[in-house]
Structures are given as structure tokens and as C-alpha cells.
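Got a structure for you, questions after.
The other protein chains are all here in position, but one chain of the complex has been omitted.
Here is subunit A:
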């Protein structure tokens, strides 16, 4: 706490609305690299380290004492201390132990056994420390926060964080939890393609339909946006969570290994040697982005082989993958009811869009030269920073997003009943009615899933819960209403109740692979010495904001209807307001809440008088309206 108090001069109290002046940053929390940027009056600065590097490798190394090293330094430790360095953790966000196993050998870490009472979130053993993907991501976010604070010379507590458009609810929640652990208040989770379009200023100048083509290392994403008079409407989004530049590397590596086999005969390669082949393939890919051909050496075992590759062969190797991206674009367009000709421009995002065949194919399909003048590795962070400024300072631009994946419930026979179809504008709330299928049934299992497939087990399971306390009735008599609510961040809340009995058995659902409140507070406590202080400060700030709002409301009411009060009543309200002002200046949250409560009590009679007056005025007003309308009716007839 002592450190926090130093922000203010001695004797100076924190001014109300100090939050408004605070800078909010934009963060692209990427699989391979992360970027932080800040915008001031529409001018975006991507924050760099002392070496001028904007990209922070999303790699974390853990020291024996548990402290984290993030970025370039951690990357350098990757080969020498592989068991205590973790990379690509984004792939595990919001995932359970089963998912991690299905990722095969990609994660060279032991999975901690699941303990009773813990969430199903996967825990990795990294250098002897049991860590969740959320905690590891929080360490990356903390490093970005530190970079921003060093740069701005001020505390940074608010951020817009980007997520892939296809991220499901569990992954979004995990991202938000990671931010909370890192001491960042997420103003909004913004989809990466939307952020990229914002970065190009499409919200300001452009009108019409635009596509954002986002091809990263491991994922592909396409979004269709409509721009109109500063409104940014996401119409549709689609993609493939397992298609990206890494597939190009694999294609080249396979090609090299085939050549090698032809020359040397069958050889068994170790996992490490396969890794070397992949790294060589990656170099070849990057080189062929600018060069027409090249030669690479591959060393494995004691044999070295030489491999030539030209652009045309490279294109042949990756053609099928690139075609798939265009096929997905076509599906998204068709589903939204558009032709490629309707698209005014295409924005390229992600390092893999540097590959010439990708660019050619995209511009051929859409019939226009793609927008690519902002660095595709930084464009998302730039957009996030612009949105962060828009949310704190205010903006005329409006961003209307959609649900990327359908949300539904399991019904009989393992089928999915869709409750909210994908590409529905958010925020949204929809209810679905179900009934019991047995006489006297008092409980019902509810299973929430996300995805497009018809069968439950082909979709992502988000949460399971039991609705209990249904009064015994004949089969089919109960009306069980399950309500899905998706907020502007794309986060889902599910509640359920039985209608006929009037029994409200409401359950709020947290994703199975999220953190429970308890785990969150333990982690907050463990990870930061001043976590408790930070939590207190957050609650204090909230109490102040709420008290400020209440005070403004009373002031407005006094200005409008002051004459309804007696002198005595006016004085009482004035006294309570002064008390609340004093309380806000202090740091006692309970005192603020108590003073706000007292002010509320002191204004109750005033409120009644105002309602009475309002109704009297309205009745007189209506009488006049009726008179006028009957006069005009008479004129018409």
C-alpha cells in the first residue's frame, strides 16, 4: 500500500475520476509473440524494448524459486533448459488435461494429477512448479504491463486484450482470468481480426464490406466486416483452429526428409532431429518469401544432406493448404449471402500472410490487392490500443461483434440443440424450454456445449450442472427454461429455472476449465505480495465510482426539483452529501458505502415527492395532448 500512496502528494487526496485519465493499453497476447501498444489521440505507439524489439516472444522461463523470466531471455534458455521453459501456452488456454494429451508431443511437460476440489484446468509441471496456462499467460501479461509502465512512467491497470475470433468461451474466460491475475482490468476482449481492421482506420474512412484474412502460425481465421458511418459491424466469422504457417513448415520438412530418404535410404530420426528439420524448413519458407530459390543443409545423426527448393516447388507443397483457406473464405461469404465481388478490400493479418502464394491467392479470389502496409505482426496490437483509447476517452466509432461459434445444450441421444447460433450479434440472451421425460423427475442434468457439429461429443464441452429441486410432476409437465446470455466480450452465462412451479433454481455456470473464485483468490494471493492490497484498492475504487454516481444523481434531482423540499429536508440532504464527500476522500470502503446508504435514506421522501409531481404533470400533459389530438382529428375529418 505504501507504494501506491506515493502517487499522491502529501495531503492531496485522490481526485475523483482519476481513473478516467489513466492510460489503457492494447495487448496482442499471441501464441508465438505478444505485443503491447498505447494510443494517444489516435496516434499509436508500439512499445519496444531497449534493443528496439516490439515483439515479446510468448515464452516464459521459471527459476527454481518460481520467479518468471519472459520474452527474448526466456527464448534463449529454451534449448539449454527445456524442462523449465514454456512456449505456445496460448494453445492450452481454457483446455483440460485430455486436450493436452491430444496435442501429443508438442508439450514436453508432465501433467500434474488432478486433485479433489480443483477445477479441471490442466496443470503443467514446469521446473518443479505446478502451473496452469492461466498463470503462465499472466506472467506474460505482467511483463507487457511492466514494459508499458516503464514506458509511460505511470501505473497501467486497464487493457484491451485481443483473442482469436474462434476462441470459445473457456478460452476467453481463461484470458480474462490471466489478465486479472496480472493486475489488469480488461475493458474489453476484442477479436483479433476486428482489431486489425480498426488498425487500418477502416472505421473512419471506409464504407462497405471488408474481409480480414488472418493466417497465423497454427490458426486461420476470416471475418467479414461491414463499415458504415463509423459503425463497425462484424457480419460473420469462420476459420480453422488447426491450419497455419506451421503446416507450411511441415510440408517443406517432409519434402526434405523424402529427398533425404531417396538419397540415404530409410533412417530413423530422433524427435530432436525432426525439430532441426522443421527449423530448417522454416528458414527455407522465410527465405522463399523474398527469394526465388535456395539451398539448405540438413544435419541429422552423422549425415549431412543438401536440399534445393525453388518458389514453384514450395508453392506446390503448400497449395492444398492455401486452397483450404480460400474455401473457408468462400463458405463464410456464402453463408452471409455475399459474393467475392461484394468485398471492397481485404486486410492481411498474421506472419504467414507474408508467403507470396497466400497473397496471390487471396488477391485473386477477392479480385483486389490486399491491405498489408501495417506490419502483420503488430497490426492487432495497434487496433487493440485504438480500441483501448476509444473505451476510456470516448469515441464515435462503434464496434458490433458476433458470436463466433454456436452455443447449445445436449438433448436426448447425444444430439445438440442450438440455443444461440453462430454469427449472432452480441450482447445476446436467448432462452430455450425443456421438459422432464420421467414422472416425478426432480432433477435434470444440463450440459452446455459450443460448436457447429450435430453430436455433443464432436463439440466443445463448456460446462455441466444439475438443476435440482424440480417439484415432482407428470412427465412433460415441467417447463424448464434455460437462458444463455453472452456479453459484449463474448462470455457466456447460463441460468436455468422451472416456470410452472414458480421455483427459481438458478445456477450460474463457470466453464469447466476455468478457475473457481477460490482458486483465483489463492493465486492472486500467491502470485503477488500486494495482491490483497490490489484487491482492496479495486473494491475501494468501485465504491467510489458508485458513490460519485449516486451523488451526481442527487445533484441533478436537486437542480430539477429543489423547490419540492422544505428547508429542513434540504439541509438534511446537504449534510449527508457532505458526509459522503468526506467518506470518498478517505480510504475506508465500508464508510463510503455506509454514507451512500445514508444519503439514499435521506432522499427517500424527496424521491416520493418527485414521483407524485411527475404523475401530476404527466396527467395534465396527457389531458392537453388528448385535447390537441381530438382537435386535429376533427380537422382531418
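Quick notes on this one:
Quick note on the criterion: a contact is a pair of C-beta atoms (placed from the backbone, for glycine too) under 8 Å apart; a residue touches a chain by one contact, two chains touch by 3 or more; residues count from 1.
Heads up, the rule we're going with is that contacts and distances are computed from a predicted model.
The listed choices are "Pyridine nucleotide-disulfide oxidoreductase", "Ferredoxin", "Transport permease protein" or "Co-chaperone protein HscB homolog"; the UniProt protein name belonging to the chain that is not shown reads "Co-chaperone protein HscB homolog". Across A:264, A:415, A:455 or A:607, the residue that sits in touch with the chain not pictured is A:607.
Only one of the listed residues, A:120, A:363, A:424 or A:442, touches the absent chain: A:424.
Remark: the omitted chain is touched by one listed residue; of A:261, A:438, A:453 or A:549 this is A:549. Considering the whole complex, the residue from A:75, A:188 or A:422 that touches the absent chain is A:188. Taking the complete complex into account, residues 19-20, 187-188, 228-229, 231, 327, 331, 334-335, 390-392, 396, 398-400, 424-429, 485, 487-488, 542, 545-546, 548-550, 552-554, 556-557, 560-561, 603-604, 606-607, 610-611, 613-615, 617-619, 621-622, 625 of subunit A touch the chain not shown.
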